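I'd like to ask some things about the structure below.
Showing just some of the chains, left in place.
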Amino acid sequence: MSEINSSKTVSIISRQAPYGSNRAHQSLDIALAAAVFEQAVNYIFMGDGVYQLLGNQNATSIQSKTLVNALETLDLYGIESIFIDSQSLRERNLTPKDLALNASIVSRGEIAKIVRASDSVFNL
Amino acid sequence: MYGAILNVKFTVVVHSAPYSTQAAASAYRFTKALLEQGHDVYRLFFFGDGVHNTSKLTVVAQDDTNWQQQWDKLIELQKLDSVVCVTSAIKRGIIDEAESARHELGAVSLSSSSEISGLGQLIDATINSDRVINFG
Amino acid sequence: MSTLHTVSKAPSFRLLETCLSIIQAGDAVLFIEDGVYHCQQSTELLRNSEVKFYCLREDLIARGLIDRKLDTIETVNTQGFVDLCVQHDGIVNWF
(Lines give C-alpha, C1' and ligand atoms only; values in the text may rest on other atoms or scores of the structure.)
Protein backbone atom coordinates (compact mmCIF):
# COMPACT_ATOMS: atom_id res chain seq x y z
CA MET A 1 0.00 0.00 0.00
CA SER A 2 2.36 2.63 -1.28
CA GLU A 3 0.38 5.85 -0.92
CA ILE A 4 -2.24 4.98 1.63
CA ASN A 5 -2.11 8.43 3.18
CA SER A 6 -3.12 10.37 0.09
CA SER A 7 -6.80 11.10 0.44
CA LYS A 8 -9.21 10.66 -2.44
CA THR A 9 -12.97 11.02 -2.55
CA VAL A 10 -14.95 7.80 -2.63
CA SER A 11 -18.70 8.02 -3.24
CA ILE A 12 -21.04 5.16 -2.42
CA ILE A 13 -24.49 5.15 -4.01
CA SER A 14 -26.66 2.66 -2.13
CA ARG A 15 -29.81 1.88 -4.10
CA GLN A 16 -31.18 -1.36 -2.63
CA ALA A 17 -33.43 -2.11 0.31
CA PRO A 18 -31.83 -3.81 3.30
CA TYR A 19 -32.08 -7.59 4.01
CA GLY A 20 -33.66 -8.71 0.70
CA SER A 21 -30.23 -8.59 -0.86
CA ASN A 22 -26.79 -8.00 0.65
CA ARG A 23 -26.09 -4.93 -1.48
CA ALA A 24 -26.99 -2.50 1.33
CA HIS A 25 -24.61 -4.25 3.68
CA GLN A 26 -21.86 -4.28 1.08
CA SER A 27 -22.23 -0.51 0.61
CA LEU A 28 -21.72 -0.07 4.34
CA ASP A 29 -18.63 -2.31 4.38
CA ILE A 30 -17.01 -0.29 1.58
CA ALA A 31 -17.89 3.02 3.26
CA LEU A 32 -16.39 1.91 6.58
CA ALA A 33 -13.23 0.58 4.94
CA ALA A 34 -12.77 3.85 3.06
CA ALA A 35 -13.23 5.82 6.29
CA VAL A 36 -10.79 3.64 8.21
CA PHE A 37 -8.20 4.29 5.49
CA GLU A 38 -8.87 8.01 5.85
CA GLN A 39 -10.51 8.65 2.53
CA ALA A 40 -13.22 11.28 2.10
CA VAL A 41 -16.53 9.41 1.89
CA ASN A 42 -19.84 10.52 0.38
CA TYR A 43 -22.65 8.12 1.30
CA ILE A 44 -25.67 8.58 -0.97
CA PHE A 45 -29.02 6.84 -0.43
CA MET A 46 -31.17 6.62 -3.56
CA GLY A 47 -34.04 4.52 -4.88
CA ASP A 48 -34.96 1.64 -2.57
CA GLY A 49 -31.80 2.46 -0.63
CA VAL A 50 -33.74 5.05 1.35
CA TYR A 51 -35.63 2.16 3.01
CA GLN A 52 -32.37 1.39 4.85
CA LEU A 53 -32.93 4.51 6.95
CA LEU A 54 -36.41 3.73 8.33
CA GLY A 55 -36.71 3.80 12.11
CA ASN A 56 -37.81 0.90 14.30
CA GLN A 57 -36.09 -1.89 12.34
CA ASN A 58 -35.34 -5.17 14.11
CA ALA A 59 -33.81 -7.86 11.95
CA THR A 60 -33.48 -10.46 14.72
CA SER A 61 -36.89 -11.67 13.47
CA ILE A 62 -35.14 -12.93 10.33
CA GLN A 63 -31.86 -13.95 12.02
CA SER A 64 -30.01 -11.02 10.54
CA LYS A 65 -28.22 -7.95 11.87
CA THR A 66 -30.17 -4.69 12.02
CA LEU A 67 -28.46 -2.53 9.42
CA VAL A 68 -29.82 0.85 10.53
CA ASN A 69 -28.07 0.49 13.91
CA ALA A 70 -24.74 0.53 12.10
CA LEU A 71 -25.82 3.41 9.85
CA GLU A 72 -26.65 5.47 12.95
CA THR A 73 -23.00 5.25 14.05
CA LEU A 74 -21.44 6.42 10.77
CA ASP A 75 -20.34 9.72 12.34
CA LEU A 76 -18.18 7.80 14.82
CA TYR A 77 -16.18 6.65 11.80
CA GLY A 78 -15.87 10.17 10.51
CA ILE A 79 -18.48 9.70 7.80
CA GLU A 80 -20.52 12.89 7.90
CA SER A 81 -21.26 13.50 4.21
CA ILE A 82 -24.51 11.55 4.09
CA PHE A 83 -27.04 12.42 1.41
CA ILE A 84 -30.60 11.26 0.87
CA ASP A 85 -32.29 11.67 -2.50
CA SER A 86 -35.48 13.66 -1.99
CA GLN A 87 -37.19 12.26 -5.09
CA SER A 88 -36.74 8.68 -3.85
CA LEU A 89 -38.30 9.60 -0.49
CA ARG A 90 -41.24 11.30 -2.19
CA GLU A 91 -41.86 8.34 -4.53
CA ARG A 92 -42.04 6.05 -1.48
CA ASN A 93 -44.33 8.35 0.49
CA LEU A 94 -41.63 8.91 3.12
CA THR A 95 -40.59 12.10 4.89
CA PRO A 96 -37.42 12.91 6.85
CA LYS A 97 -39.23 12.28 10.13
CA ASP A 98 -39.76 8.62 9.14
CA LEU A 99 -35.98 8.18 9.14
CA ALA A 100 -33.66 7.16 11.96
CA LEU A 101 -30.86 9.31 10.54
CA ASN A 102 -30.28 13.02 10.22
CA ALA A 103 -28.76 13.70 6.83
CA SER A 104 -28.88 16.17 3.95
CA ILE A 105 -31.92 15.76 1.74
CA VAL A 106 -30.69 16.56 -1.77
CA SER A 107 -31.89 16.81 -5.36
CA ARG A 108 -30.69 14.70 -8.28
CA GLY A 109 -28.78 17.73 -9.53
CA GLU A 110 -26.82 17.91 -6.29
CA ILE A 111 -26.10 14.17 -6.46
CA ALA A 112 -24.83 14.66 -10.01
CA LYS A 113 -22.31 17.21 -8.75
CA ILE A 114 -21.16 14.98 -5.88
CA VAL A 115 -20.64 12.06 -8.27
CA ARG A 116 -18.76 14.20 -10.78
CA ALA A 117 -16.39 15.42 -8.04
CA SER A 118 -15.56 11.88 -6.86
CA ASP A 119 -12.39 9.95 -7.63
CA SER A 120 -14.25 6.65 -7.55
CA VAL A 121 -17.87 5.59 -7.25
CA PHE A 122 -19.34 2.35 -5.94
CA ASN A 123 -22.92 2.11 -7.14
CA LEU A 124 -24.71 -0.81 -5.47
CA MET B 1 -9.08 6.14 -32.20
CA TYR B 2 -8.91 2.74 -30.50
CA GLY B 3 -5.15 2.61 -29.91
CA ALA B 4 -3.61 3.05 -26.48
CA ILE B 5 -3.72 6.77 -25.82
CA LEU B 6 -1.57 6.43 -22.74
CA ASN B 7 -0.80 3.83 -20.15
CA VAL B 8 -3.60 3.68 -17.64
CA LYS B 9 -3.74 1.64 -14.40
CA PHE B 10 -7.08 -0.11 -13.96
CA THR B 11 -8.62 -1.85 -10.98
CA VAL B 12 -11.36 -4.28 -11.96
CA VAL B 13 -13.91 -5.17 -9.27
CA VAL B 14 -16.02 -8.28 -9.87
CA HIS B 15 -19.26 -8.53 -7.87
CA SER B 16 -20.93 -11.58 -9.46
CA ALA B 17 -20.32 -15.30 -9.73
CA PRO B 18 -19.73 -16.90 -13.13
CA TYR B 19 -22.66 -18.79 -14.75
CA SER B 20 -25.23 -16.86 -12.67
CA THR B 21 -24.89 -13.51 -14.44
CA GLN B 22 -22.82 -12.35 -17.41
CA ALA B 23 -20.87 -9.82 -15.34
CA ALA B 24 -17.87 -12.03 -14.58
CA ALA B 25 -17.49 -12.91 -18.26
CA SER B 26 -17.67 -9.22 -19.21
CA ALA B 27 -15.04 -8.39 -16.60
CA TYR B 28 -12.78 -11.11 -17.95
CA ARG B 29 -13.09 -9.91 -21.54
CA PHE B 30 -12.52 -6.30 -20.45
CA THR B 31 -9.42 -7.23 -18.47
CA LYS B 32 -7.92 -9.13 -21.39
CA ALA B 33 -8.63 -6.24 -23.76
CA LEU B 34 -7.06 -3.58 -21.56
CA LEU B 35 -3.89 -5.65 -21.20
CA GLU B 36 -3.75 -6.24 -24.97
CA GLN B 37 -3.96 -2.47 -25.46
CA GLY B 38 -0.92 -1.91 -23.27
CA HIS B 39 -2.70 -0.69 -20.14
CA ASP B 40 -2.06 -2.17 -16.70
CA VAL B 41 -4.10 -3.94 -14.09
CA TYR B 42 -3.30 -2.50 -10.69
CA ARG B 43 -5.51 -5.08 -9.02
CA LEU B 44 -8.36 -7.51 -9.57
CA PHE B 45 -10.72 -7.44 -6.61
CA PHE B 46 -13.36 -10.15 -6.14
CA PHE B 47 -16.18 -9.02 -3.87
CA GLY B 48 -19.47 -10.58 -2.69
CA ASP B 49 -20.58 -13.39 -5.02
CA GLY B 50 -17.61 -12.47 -7.21
CA VAL B 51 -15.40 -14.57 -4.94
CA HIS B 52 -16.73 -17.70 -6.67
CA ASN B 53 -14.60 -16.80 -9.70
CA THR B 54 -11.55 -17.92 -7.74
CA SER B 55 -12.70 -21.44 -6.82
CA LYS B 56 -10.44 -24.26 -7.95
CA LEU B 57 -13.02 -26.95 -7.16
CA THR B 58 -15.06 -26.57 -10.33
CA VAL B 59 -15.92 -29.06 -13.05
CA VAL B 60 -17.28 -27.60 -16.27
CA ALA B 61 -18.76 -29.46 -19.24
CA GLN B 62 -16.59 -29.62 -22.37
CA ASP B 63 -18.88 -27.41 -24.44
CA ASP B 64 -19.06 -24.74 -21.73
CA THR B 65 -16.50 -22.07 -20.78
CA ASN B 66 -14.63 -22.77 -17.54
CA TRP B 67 -14.49 -19.19 -16.25
CA GLN B 68 -12.63 -20.00 -13.05
CA GLN B 69 -9.90 -21.68 -15.07
CA GLN B 70 -9.82 -18.77 -17.55
CA TRP B 71 -9.27 -16.28 -14.72
CA ASP B 72 -6.66 -18.51 -13.14
CA LYS B 73 -4.68 -18.73 -16.40
CA LEU B 74 -4.92 -15.00 -17.11
CA ILE B 75 -3.81 -14.08 -13.58
CA GLU B 76 -0.85 -16.49 -13.72
CA LEU B 77 0.22 -15.56 -17.24
CA GLN B 78 0.04 -11.80 -16.71
CA LYS B 79 1.16 -11.98 -13.07
CA LEU B 80 -1.85 -9.94 -11.95
CA ASP B 81 -2.46 -8.91 -8.36
CA SER B 82 -5.71 -10.75 -7.59
CA VAL B 83 -7.37 -10.22 -4.22
CA VAL B 84 -10.45 -11.95 -2.83
CA CYS B 85 -12.40 -10.13 -0.10
CA VAL B 86 -12.05 -12.15 3.10
CA THR B 87 -15.46 -11.28 4.55
CA SER B 88 -17.17 -12.32 1.33
CA ALA B 89 -15.01 -15.39 0.74
CA ILE B 90 -14.99 -17.45 3.88
CA LYS B 91 -18.76 -17.47 4.44
CA ARG B 92 -19.16 -18.55 0.81
CA GLY B 93 -16.76 -21.48 1.14
CA ILE B 94 -13.79 -19.89 -0.62
CA ILE B 95 -11.03 -21.00 1.75
CA ASP B 96 -7.25 -20.73 1.58
CA GLU B 97 -4.61 -22.90 3.32
CA ALA B 98 -4.56 -20.77 6.46
CA GLU B 99 -8.34 -20.71 7.02
CA SER B 100 -8.56 -24.40 6.19
CA ALA B 101 -5.93 -25.26 8.79
CA ARG B 102 -7.33 -22.89 11.41
CA HIS B 103 -10.84 -24.32 11.19
CA GLU B 104 -9.77 -27.90 10.40
CA LEU B 105 -11.81 -27.98 7.20
CA GLY B 106 -9.50 -30.48 5.48
CA ALA B 107 -9.80 -28.78 2.10
CA VAL B 108 -8.73 -25.68 0.19
CA SER B 109 -11.00 -24.16 -2.46
CA LEU B 110 -9.16 -20.95 -3.43
CA SER B 111 -7.05 -21.02 -6.59
CA SER B 112 -3.40 -20.42 -5.78
CA SER B 113 -3.27 -17.48 -8.21
CA SER B 114 -5.44 -15.31 -5.92
CA GLU B 115 -5.02 -14.32 -2.32
CA ILE B 116 -7.52 -13.57 0.41
CA SER B 117 -7.30 -10.14 2.03
CA GLY B 118 -9.42 -7.32 3.43
CA LEU B 119 -11.42 -4.47 1.95
CA GLY B 120 -8.43 -2.25 2.66
CA GLN B 121 -6.99 -3.66 -0.56
CA LEU B 122 -9.98 -2.27 -2.45
CA ILE B 123 -9.53 1.16 -0.88
CA ASP B 124 -5.80 1.05 -1.63
CA ALA B 125 -6.74 0.25 -5.22
CA THR B 126 -9.04 3.27 -5.46
CA ILE B 127 -6.13 5.42 -4.28
CA ASN B 128 -3.49 3.98 -6.58
CA SER B 129 -5.42 3.21 -9.78
CA ASP B 130 -6.29 5.67 -12.53
CA ARG B 131 -9.66 3.98 -13.10
CA VAL B 132 -11.83 1.67 -11.01
CA ILE B 133 -14.46 -0.30 -12.92
CA ASN B 134 -17.13 -2.52 -11.37
CA PHE B 135 -18.86 -5.49 -12.97
CA GLY B 136 -21.93 -6.91 -11.23
CA MET C 1 -59.08 -24.19 -7.35
CA SER C 2 -57.10 -21.21 -6.13
CA THR C 3 -53.49 -20.09 -6.15
CA LEU C 4 -51.24 -18.43 -3.58
CA HIS C 5 -48.80 -15.95 -5.10
CA THR C 6 -45.76 -14.78 -3.15
CA VAL C 7 -44.05 -11.50 -4.10
CA SER C 8 -40.58 -11.05 -2.66
CA LYS C 9 -39.11 -7.93 -4.27
CA ALA C 10 -39.68 -4.23 -3.57
CA PRO C 11 -42.39 -2.37 -5.55
CA SER C 12 -39.74 -0.81 -7.84
CA PHE C 13 -39.23 -4.24 -9.44
CA ARG C 14 -42.87 -4.17 -10.60
CA LEU C 15 -43.51 -7.85 -9.98
CA LEU C 16 -46.92 -7.12 -8.46
CA GLU C 17 -48.18 -5.59 -11.73
CA THR C 18 -47.34 -8.76 -13.63
CA CYS C 19 -48.62 -11.01 -10.87
CA LEU C 20 -51.98 -9.25 -10.73
CA SER C 21 -52.29 -9.31 -14.53
CA ILE C 22 -52.53 -13.12 -14.45
CA ILE C 23 -54.34 -13.54 -11.14
CA GLN C 24 -57.85 -14.96 -10.83
CA ALA C 25 -60.67 -14.22 -8.41
CA GLY C 26 -60.16 -16.15 -5.19
CA ASP C 27 -56.38 -16.11 -5.41
CA ALA C 28 -54.22 -14.59 -2.68
CA VAL C 29 -50.99 -12.58 -2.66
CA LEU C 30 -48.49 -12.87 0.20
CA PHE C 31 -45.74 -10.25 0.44
CA ILE C 32 -42.47 -11.62 1.81
CA GLU C 33 -38.88 -10.30 2.09
CA ASP C 34 -38.55 -6.91 0.32
CA GLY C 35 -42.09 -7.50 -1.01
CA VAL C 36 -43.43 -6.21 2.32
CA TYR C 37 -42.58 -2.63 1.25
CA HIS C 38 -45.79 -2.91 -0.80
CA CYS C 39 -47.70 -2.64 2.50
CA GLN C 40 -46.30 0.76 3.41
CA GLN C 41 -47.98 2.80 0.71
CA SER C 42 -51.54 2.73 -0.59
CA THR C 43 -51.67 2.13 -4.35
CA GLU C 44 -54.31 1.40 -6.94
CA LEU C 45 -52.92 -2.13 -7.35
CA LEU C 46 -53.88 -3.05 -3.79
CA ARG C 47 -57.50 -2.00 -4.32
CA ASN C 48 -58.51 -5.30 -5.86
CA SER C 49 -61.50 -6.77 -4.04
CA GLU C 50 -61.24 -10.16 -5.78
CA VAL C 51 -57.82 -10.87 -4.29
CA LYS C 52 -56.83 -11.23 -0.64
CA PHE C 53 -53.52 -9.61 0.38
CA TYR C 54 -51.27 -10.85 3.19
CA CYS C 55 -47.81 -9.95 4.44
CA LEU C 56 -45.22 -11.81 6.49
CA ARG C 57 -44.84 -10.49 10.02
CA GLU C 58 -41.15 -11.38 10.48
CA ASP C 59 -40.23 -9.39 7.37
CA LEU C 60 -42.35 -6.40 8.45
CA ILE C 61 -40.64 -6.32 11.85
CA ALA C 62 -37.15 -6.54 10.34
CA ARG C 63 -37.82 -3.56 8.08
CA GLY C 64 -39.49 -1.26 10.61
CA LEU C 65 -42.88 -1.56 8.91
CA ILE C 66 -44.97 -3.24 11.60
CA ASP C 67 -46.66 0.06 12.57
CA ARG C 68 -46.78 1.43 9.02
CA LYS C 69 -48.71 -1.39 7.40
CA LEU C 70 -52.01 -0.66 5.64
CA ASP C 71 -55.05 -1.97 7.53
CA THR C 72 -56.36 -3.73 4.44
CA ILE C 73 -53.44 -6.18 4.39
CA GLU C 74 -53.57 -9.06 6.87
CA THR C 75 -50.39 -10.06 8.71
CA VAL C 76 -49.36 -13.72 9.07
CA ASN C 77 -46.27 -15.28 10.62
CA THR C 78 -44.33 -18.12 8.95
CA GLN C 79 -46.80 -20.67 10.35
CA GLY C 80 -49.58 -18.69 8.71
CA PHE C 81 -47.52 -18.72 5.48
CA VAL C 82 -47.48 -22.55 5.63
CA ASP C 83 -51.24 -22.57 6.25
CA LEU C 84 -51.84 -20.34 3.22
CA CYS C 85 -49.88 -22.81 1.09
CA VAL C 86 -52.06 -25.64 2.42
CA GLN C 87 -55.33 -23.75 1.90
CA HIS C 88 -54.58 -22.97 -1.74
CA ASP C 89 -54.22 -25.60 -4.46
CA GLY C 90 -51.17 -24.12 -6.13
CA ILE C 91 -48.27 -21.78 -5.38
CA VAL C 92 -46.65 -19.29 -7.76
CA ASN C 93 -43.54 -17.49 -6.50
CA TRP C 94 -42.56 -14.13 -7.98
CA PHE C 95 -38.89 -13.29 -7.43
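Read from first to last, the chains carry the letters A, B and C; within each, the first residue is number 1.
Rule of thumb we're sticking to: contacts are C-beta pairs under 8 Å (C-beta built on N, C-alpha and C of every residue); 3 or more make two chains touch, one makes a residue touch a chain.
Bear in mind the structure is a predicted one, so any value in this text is a computation, not a measurement.
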Practice task
Please state how many copies of each chain type the whole complex in this structure file contains, using the displayed labels.
Solution key: A x2, B x2, C x2
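Criterion: only the chains that are shown with their structure count from here on.
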Handout entry: CA centroid of chain A to CA centroid of chain B, Å
Key = 26
Handout entry: Gap in Å, rounded to a whole number, between the CA centres of chain C and chain B
Key = 39
Completion exercise
Residue numbers in chain B touching two or more further chains are none
Practice task
Going through chain A residue by residue, note those that touch at least 2 other chains and give them in order.
Solution key: none
Fill in the blank from the handout: chain A residues touching chain C in their complex are 17-21, 47-48, 51, 54-59, 61-62, 64, 66, 68, 92-93
Handout entry: Of all residues in chain C, those that touch chain A in their complex
Key = 8-10, 12, 33-34, 37, 40-41, 57-59, 61-67
Problem - Residue ranges of chain B in contact with chain A within the complex - result: 13, 15, 47-48, 87, 118-120, 122-124, 126-128, 132, 134, 136
